[in-house]
Each structure stands twice: as structure tokens, then as C-alpha cells.
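Note that one protein chain is taken out, while the other chains of the complex remain in position.
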């Protein structure tokens, strides 16, 4: 409903970006109006970093400048995604509330001078954030320019201060019920950590050796909940005065501090920022990975690409520039996977400040530039694609993904530093993407019955209920692949005793893992079927399963088991990419899953969007430098003509008959 | 005497490990009783991490649970190594005594949440540690289950807090006598560091550039003394109430914060924890290195392997699993070098807590596992070896080893970061081990006359008295090899002037080192005899010695000199392993030192244990994957039959006629 409302308001797909007119003067605003019209912009995110201007003194507000900009945008036909500016408290806030500054695990109190210099758990910060969200909603809740609300910006920071400690204790009390239960959950008999009063319990600050794993995991859970509560504070303050949809822009996939499933439930529309840095085809796979996650977090609803880079993107120690054509092709990649448009950070490249090198729709060089020309072409293309707005994407395969396992795998001292939660997820998704198959992400306790194939590449932590859910999925006819070091700890971070994975799942797999034998760095082993493994190996005992590939000592490395109406596979090492692809293809064939558009070569992506009324469109994106014929001709929305082939780097959006 | 008493009590070799029943419930205790009997366990270390349970409030003790476990173990025929729990103060201790938390060199105060979160120099900590040791000794000093005492756990941590500073000043006053002497010793005229009152003197906390080397060295000496004093505190408190032997488990070889020679003098029995991580033969050499050091620290007396890993062992960023057979072969390696048994950390793998991935005798998978089966086989083997208990190991070769040089080489800003104290010691020991020769470690001021060959691979710091001791050793007929950058500073960390090494030693070597010329990283030079050097070179002037191998500019690299009845060799570069082995073999031949059991191929180790009554046993361990015939058949205690060969990975313990 929310999405439909936004679609109606915009009359199609969203196009635009962050707009910070307060950094410029009047002559630039006038040029902005003209250039936005020329580019076809219909949505601008305003006010993300404007707290210092909106509230120049504590409790004193100045809306005059913002009034003028909203009116100007509205007059220019551009809807506004109005932000609360709480990601960047002004310097006066620090001086008035030094206790609200963030503190690192080793006790360093960070100061203002960049952004995000607050502790989410500090009452002074939360109060100030709620206040400014409230006054903004009061003033602009019904403003005709405002189409949606953008709470905060990229919730991502952590804190270990005293306010955090106090909030952590409240959270722990609520979760565990008693100190006895906490002691039991964290196994505090080890290393003499038994707590006898709540004030002894701390966040995992700098200590002598490893932290308690239960403490670490609970701190991750707590912090995500705290961030979500901070979001809900503002959302509810806004909803009291405005009926426009509310969201916050989430970072995918790097940041793991938040349980994005939980955020997905609380936002009116999932919005993500995505800056892929891989070259060529890999960037396209990353866009698919981010888009499939965003869509899944929102329960399959359309979502919105809130930020992308127009040209150069930070890649660790440098920026990398987009090649000609990638502005369009990458944007179509996001939309193919369910985005309701393509927005950028930001409209005009800042001439000063910490992100002055962050590329923008209007670069330093000005509108007479390749970047702005391609941005304009994108605007035209999106106008032609208006009919796909509001449609969705469907998948028959799911990769299991939950924050508990990710956080648990982030704890120090696991049996191998090469265990890599996100990497395992990416590999599974990539193998499916290479096979031309559209993928959902799902939680291990979701109803999985709609999927023909489910992959569990990294469920290190598995609750009793989820283990039983997976067993039942197989028994009911599903095909499940579980990979190494999965189901090893329960929801309290207690080891599963008697062998892994967790018991009811073992039944579905017909195996029992007796010991794990991590490989040395760069060690590479050969299995009986000629495939190669790295990183990890295990001693697997067959309890009903058959061995499909074995280690050199003859014990099983890859197994297959019939359970009920389905099949459970277990892979106890990390296969090389090519061998893993062969396995995934075999599972797809067995499960009867076909590509959205069969017959395309490597590097050409096809995804289908489905409208509620049954209309469908194939997005076909050629990420290669070759001319690629289409399996059959079709009507291309981008040109309005019949397309028979894709030029190098070219794209078509085919309306299906 | 102490060892004999323990041997009598156990009726042979010790077998068992750390036992933490407080982490489990009654059903597990019952299984423990049964499995310990099945495995042949006769010694369990109890209470290492139980402070929080023993003293739930400051000064209030609860022994009921410990009483029950000791009675149960005793009833099951298992002796107890009772630990004081002082390595892990409970959370309540921190809240009551925040000043007793450790502080890093840059001023970060660490918090509780792992273990070892105390400052050894803090009066509150020392008082609390003494108190709990006293009450434990009062209650259990005569308990029939208690066979020995285990003070603390792995003294290893450092601190730079105000308590440390105060204790450091007291120590410095005692060592130097006056501030003038301190100023002279530390050379404080340089960089204007002259102290005019004691309160100006600090531990080497974070400062702008390099620390004063004398300050660094004295801080290392002080801290080791402080840790030893902390041990003696508890030992004496226990001795007041118990006549059972007292020790503490020392970490070898990684930790260098303690002078283990000094600890060796104060414990009733040297006990070490050893977790070798190298693969194959290298692990065996590491076990020999640790064992020979442990034996030497105890003055040649038998010692005890207090902790080893049953399966996986932490190796930096991952754990590595033992291969089948290594539980037995590694344990026999320790015993061959003088251990009175084989203990593990721990009996049962923790299901939670920071060391939940640390392997154990009963793994997560339970007793139906390879690990527990091999543990049981080891228990049976140790029973058959009972007669070797109380015997010792003898050596004709010594490697010089002292903490002052190690600490001195740890100071920043030495002429090369590739100078490596422990590495040099390991190389010397390894070359002798490869040659089949059993090695002692000795201090440079020890009476060395019982050794035919002495190696000084890393005596960077050499006192006047030790230099004269080494000269006399040569004059009296010994063979001595001194290696590069030795004898360079005196006991105050003052450079030896006029050329190196220290003067009386130069006489024995017949050379004078005029300048050192460190090599660049990865630089490799060729000497006149075709051997290769790395890391280091020197300008050596002959003052009586002959050049055995020369640098390309013709000056001497390796020299030999007759002094009195002996020979002094000097090696001024770091030879490649193979060239170094050739040199060591040459020195062994010259000194008339033969292997314990000649005729064995590479990777097969033989060590002899000698009973006071003249009985002897050859431990012969095959670390290779080949079948190896024994030089002559013998009676093997492990099988009770005549052994003629060793299977791959196999071991025999031959009783000599």
C-alpha cells in the first residue's frame, strides 16, 4: 500500500538523489532547478545533514531556509523525501552533552568533527533526536512537497559508554529474566565470571584476553535492538503528524551491526544504499546480492535504492570510476531486483567537506560532462519504464540468512579466522546468479515450503526450533544443502553436544560430524571426485547418508540423504568456486529449478518483474563486451521497438505478451 | 624428594587434566566418574577458575560444592592437584577494587570479562589472593584427595598502573641503592633524563620516541620478580597448612615475562603447559625444546606436563587438529624429555565460555569419538610405563639461555629487527636434536664443566662474571661456539667499548668485532666455504684465531681459536639451516659427543631416561611415515614384547639390559 502510494505520487519510478542546497548559493539553486528538469528528477532527499542549521541553538529552530527550498522543489514538480538530521548532531550538542559522545571499547571518547558522534543509548541524544523529528513532522507533515520521510542516515555506529552499559543491563534483564539465567546462558562458571549483581555486568570493553562469547552475542543483539528502538522513536514521532511513508536508508552489505530483518518489519518501505566496487560482471552480481537481500528484508515487497554513486566509488584505499554505460546498466540492475527507482548520493558534488570526493549527478566539472549526460539518459530511460512500478520479483530458491549466526561468527577465537559468514552467503548467491536463477533470502525459522531448493551456507548458530523447521522442510519434499560448521551452537552460544549439526537436522542429513579439522592457510585438498577444498575439513560419520565425495582417508566429505519426501545434502569443506558451481547446478537440476530466461551466456543477466495483474517484464542486462542475441525477439520498453540482440553492455526491458 | 613423593602417591606416571565439574550437572559427574576410570585417569587439577563460586562475596566462602567433588574424586581413586583460583578474580572484586585492574602502557584500564584482570602489584589483589590461598590450604591442606597444589595459572600479564610504578621504585631502590646509581646505570645524561627524585621514575609507559633501554630491561626484571613474589606469597600461605608439593603451571616457550630459572628454584616441581602447533617432525622438535627447557629450569629434576591439547590446538588465527596417533606420540615425547606424566587442559570440553573451542579429553562429540578412544589408549600406555617414573635425563651439550639477554633483545631500536633471541635458541637446539643429541639449557654463570660442548647463540647481554666464566670453560678444555652480536652489552645495558664480545671472552675466541653490518631483509651472502649467511654480518679482526670461512672482502666470518685446553669458535653471521647443521655436526665430532642411540634416520627421536639405581630406558619415537628398523631389538614396555622396528608414527620404550 505504501509503495503503491509512492508510485502514484511519483507517477512511475523514482529518480533523483540527496539534495543539499544549503551548501550552495542562489545562483546554483537556479541552475539546479533547470538541470533537475532536464534530467527528469522527480524525488529529492533533503535535510540529511542540516541539524546545525535547523536548530542553531538547543531548542531554537529556524525553518525559513527549508521552507523556501521545499516550496521551490514543489514548484519545480519534484517530490521530497524529507530527512531527520539526527545522524550528525551539531557541535553545540557536544558541548552541552559531552556524556552523549560515543566511547570506544578501550575507553576513548570520540569528539565531533565528522558525523555520527553520538551514543544511540544516551538519553540526551535520544531526547534531542525525538524533539527535532517531532518539530519537523509538525511543520512538514502535510507539506505538499513531502512524499516520504527519511529517518536518520545509515544507522551503523557502536558505543561502549556508561549509558550503553545501563541500557544493556535493562535489555539483558528483559531477555534473561534473572541474573541466574544470565549466568547460565553465558556459562560464567568458566573463567570465574559469575555475576552476583547487575551492576557488575558490562559491555564487552577492552579486557585482558577473549571476551565471553555469550556476552559478545548478546551485545550485538542488544545494540541492534537499541538502534531499532531509536528508529521507532522517530518514526512514531513522525506518524503522529504525517501520513506519508517512513523509512531509513540501510547499508548493505558491509555493515552487520543491525538485524535488517527486524528493520524490514518496521519501515514502510525498505531503502538501501549500495556502492558496488567490484569490476565488470562482479559488480552486477553484487547489485543482485544487495537487491535480493533488500527485497527479502521487506518480505518480497518492492524496495528503493536510496543511494548509489554516479561515477567514482570508494573502494578501500581509492575511488574507482564507472565505465561509460554503467550508470544506466547498474541502475537497471537494482530495478530488475525490485527497486522502485534509482536515487543517488548526491545531486551535486560538494565542493568542500569530508565527502567532497564522493561523486554526484552533477560533478565538480559541471553539467558539461559525461557523468551528467549519462544521468540525463538514465532519467529518460526511467520515464519509459514507468509501467513496471509496483511490480515484484519471485524466486524458487532461498539462501538462509540470519543475524544471530553472523554476529556469532564475529566473536573472537573461533576455530578458524577464515570462517566468513558474509563470504559464504555471497558465494551461495553468486553460484545461483551465475546459473541464471533468481534467489530469495530467508530466515531459518521461516516457512520455506514455497522454495524448491534451500541453501544453508553459514548457519553457525541454529536454534532448536529452526533445526526442526529445516528437518521438516526436507521431510515435506524440499532439497536442502547444509555446509560446514553449521548448527554448531544453539541460541545461547552453547555448543551442540554429541555431534553436529543440531540434532533434528542431523536426522534430515543422515550424518554426524565428530570433529572439525580446519585447514592451514593456503592448504588445498583433493576429494575423491577430483574437486578441491580449502579452509576447512571435518570428520563426518554416515548415519544413513551416502558419501558422494570423500577425503583421501576415505571418510565422507559430501553426502546425500533421503529423508521423508526430500533430500538433505551436507558439504563439510569449502569447495573451490568451479566445483561449488557444479554442485549447485546439480542441486538445481534435481530440484527442478530453471533460469528466468534460459539460453543466455555467462555475464548476461535476466530477471523477471511480475505485476499484481499478471503483466511481466524481462530485464535483460548484458554485462559483457560482446554482442549477444536474445533467445527470441521482444518489445523493449527502453526503445519502444523490437529488440533482437543486446549490444556490448546493453540492456533491454522486454514486455512479455 | 617431592617428585618421589608424588610418584609414590600416584604409583607411576601422572595422567589426567584440568577438571571443572562446576560447569556441568550431576548426570555429567556420574559419566565423568565412569569415563575417568575407563581412561585410567589418576590426577585431576581442580578449581583453577572457581574463585567466584568459592568466595561469592568478599570474605564469605562456600566450600560445600568443592568438598563434594574432592570426596567423589577420592572415592574414585583420583588424586587432586588443587588450584588456587587467583588467575581470575570475580566481577565483585573489580567493583570493590577498581584500582586493582590492569592498565596498559598507554593508560587504558582493562575491565573484567575475560580472565587475568588484575594487577599483580596491587595491594588489594595480593591481599585477596593470599586470603583465598590461605583458606583453601586451611581447609584442604590434609585432605586425602589432595596430592599437590597448583598456584594460580600461567603468570603472564603485565601492568603499568600507579601500584606498579610504586612497586617498581621500591625494586629499583633495592637494586641500585641510590638515585645516582640509577642515573648512572640508565645513562640518563642522554636525552636529559636525569632523575632528581624517586617519584619522577615511571614504568616505561607510552612516550614520544624510544624508551631508555636500561629502564626497559629493569622493568622486565622487576616484573618477573614481582610475579615470583606473588607466587611465593601463596606458596608460603599453603605451606603453613599443608605438606603437599606446591607448583604453578608455566607457559613455555612463548611467554617471556618471567625468569623461569628463578621460578624453577621456588617451585617444588617444575610444571609447564605446552601446545606445539608445528606440523609433523617440527612438533616433536618443539616438544623436545620445551621439555629440555623445563627440565633445565628445575636443575635436571623430573618435571610435569601440566597442560597439553587433546586434539585441536590454537595456532594463531585458527586451531589445528592432531593426526591419529599424535596424542600418544606427543605425550611420550614429553615424558622422554623428563615429564612425570601427561596431563591435559581439560577433561571435558566446555560447552560455553571463551575457551569452548579448546579441545579436551572428552570432546563436544562425547566419548564415542576418536579423541576419547586415543586418550584411553594413552592411559593404558602410561600404566605400562610406570617403572620409568622418577628417572631423569642427562646431557653432554648445553645451550646458554638467560632472561636478561632475552629481555634486553626485546628493547626497541636494536640494530636489526631480525635479531631473534628465541629463534636463535630454537635453531641451536634444533640442530642438536636433528643430530640425535640430548641437550640441556644452562645459564652463562653456571658451572659448565660437565658439558663437552656449549653453544651461546644469543648472549646479547653478558655480565663481566659470565664472560670470565665462559673464558674459563674454554681454558679448562671445553668447546664453545659464540654467535653474532653476543657479549655486546653488560648487565646495565651499557655497550662494551673497544670491541666485542666482552673482554675476557674475546681472549678465549681470539677475535675482536669492530663493527656490525646488518644485512637487508632477504639479503643472502656467500662465504668462502660456500655456505650462506642472512640477517647479519660483522667486521671481525683476528687476534690469534684462524679464519675458517671468510666474507667476500676476505675478512673472517667464522673463526676458531685454541685457548688453554679448549677451543673457542665465533660465528659472525646467521648461517642457513643446512650450513649451520654442518657446523654443529663438526663441533659435536670435535667435542666427542654422540647421539643417545646412533643409527636412526632423520625424524626418529631417541632419548634415554636414567633411574637413580642405574636402570635405563630408550624412548624411540618415529615421527616419520616410514617403517624404521631399530638398530637392535629390545624389550618394549608398551607392548611387553620384543620390538625390532617402528611402524610409521610408532613408538617404543626399550628397557636396557
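Order of writing sets the chain letters: A and B. Residues in each chain are counted from 1.
Keep in mind that, in the parts below, contacts are C-beta pairs under 8 Å (C-beta built on N, C-alpha and C of every residue); 3 or more make two chains touch, one makes a residue touch a chain.
None of these values were measured; they are calculated from a predicted model.
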item: Full-complex contact with the absent chain, from B:11, B:107, B:127 or B:599; value: B:107
item: Hidden partner chain, touching residue among B:59, B:316 or B:498; value: B:498
item: Options B:76, B:193, B:257 or B:624, residue touching the unrepresented chain; value: B:193
item: Residue in contact with the excluded chain [from B:8, B:210, B:265 or B:450]; value: B:210
item: Contact residue for the chain not shown (choose from A:134, A:157 or A:215); value: A:157
item: Touch residues of chain A, complete complex, unshown partner; value: 20, 22-23, 49-53, 56-57, 85, 88-92, 94-95, 102, 108-117, 157, 279, 311-312, 314, 317-321, 349-357, 363-366, 369-371
item: Contact footprint on chain B, counting only the chain that is left out; value: 106-107, 186-197, 199-202, 204-215, 413-418, 492-500, 512-518, 520-521, 539
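The rule we apply is simple: only the chains that are shown with their structure count from here on.
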item: Cα-centroid distance, chain A relative to chain B, in whole angstrom; value: 49
